[in-house]
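Excluded from the complex is one protein chain; the other protein chains are retained at their positions.
And now, subunit A:
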Amino acid sequence: MAARCVMQSARTVLRSVQSDLSNKGLFQSILGFSQFSFLGSVPCRGLRHVVEKKEGKTTVIEGEIEPTSERPQPPNPTAACPIYRWNLQNKYNYTDVLLLSQFIRSDGGMLPRRITGLCAQEHNKIAICVQMAHRAGLLPDHRPPLPEGYVPKPKPNPPLNRYLTRYSVTSVKPILKTGLKWCKKRMSVGHPALKNNVTYSPKPLYTKH
């Protein structure tokens, strides 16, 4: 549909070849077409198509916001939170990177709740899963931009692999005395906010190892 609009604008441009602004229109329509080659990959603002209107001696070249269509409908459209709209509550984990990447900025931070429309509990759970995914190294491209001329410290090669890390790596202290069986200091794995997640095996989720 977007391609059709672009073709229509290109046709109007070709009809008015004599005017000076035709080259500009052609260039803009070519620009518009090159933008639409990656349709659907980064829908940050509304997609626009170029429209040229000629009234006497003035030509108005406008970018009209296109109504988004051809989107799959959520199974529960009346709910307030997007997770409840798609019935994904208690079903996602730190490994579902395709889901988590929709709620993060390009430098890895979470988007504000008032923009995404998530309810408080789900926003918290998604933030926790995003943190765990970052620590597991599943989001390699969402890193904060480093200042110019910054030389990173030499890191141990290869880095230590981890997953389901609840706490930040530098903040945790070693457990020097674990204690006896009845008062053992356990090491925490995962997060209690995700304890209601669906398990497809008879074993429960252990958060204390």
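Definition applied: contacts are C-beta pairs under 8 Å (C-beta built on N, C-alpha and C of every residue); 3 or more make two chains touch, one makes a residue touch a chain; residues count from 1.
FYI, contacts and distances are computed from a predicted model.
Novice: Leaving aside the chains you can see, what is the UniProt protein name of the one that's missing? Options: "Large ribosomal subunit protein uL13m", "Complex I intermediate-associated protein 30, mitochondrial", "Pescadillo homolog" or "beta-aspartyl-peptidase".
Specialist: Listed in its UniProt record, the absent chain's protein name reads "Large ribosomal subunit protein uL13m".
Novice: Among A:90, A:106 or A:121, which residue is in contact with the omitted chain in the full complex?
Specialist: A:106
Novice: Can you tell me which of A:57, A:173 or A:203 touches the chain that was removed from the display?
Specialist: If we include the chain that is not displayed, A:173 is the one touching it.
Novice: In the complete complex, which positions of subunit A touch the hidden chain?
Specialist: Interface with the chain not displayed, on the subunit A side: 40-46, 65, 68, 71-72, 74, 82-83, 85-86, 88, 94-95, 97-99, 101-102, 105-106, 111, 115-118, 136-142, 156, 158, 160-167, 169, 172-176, 178, 187-190, 209.
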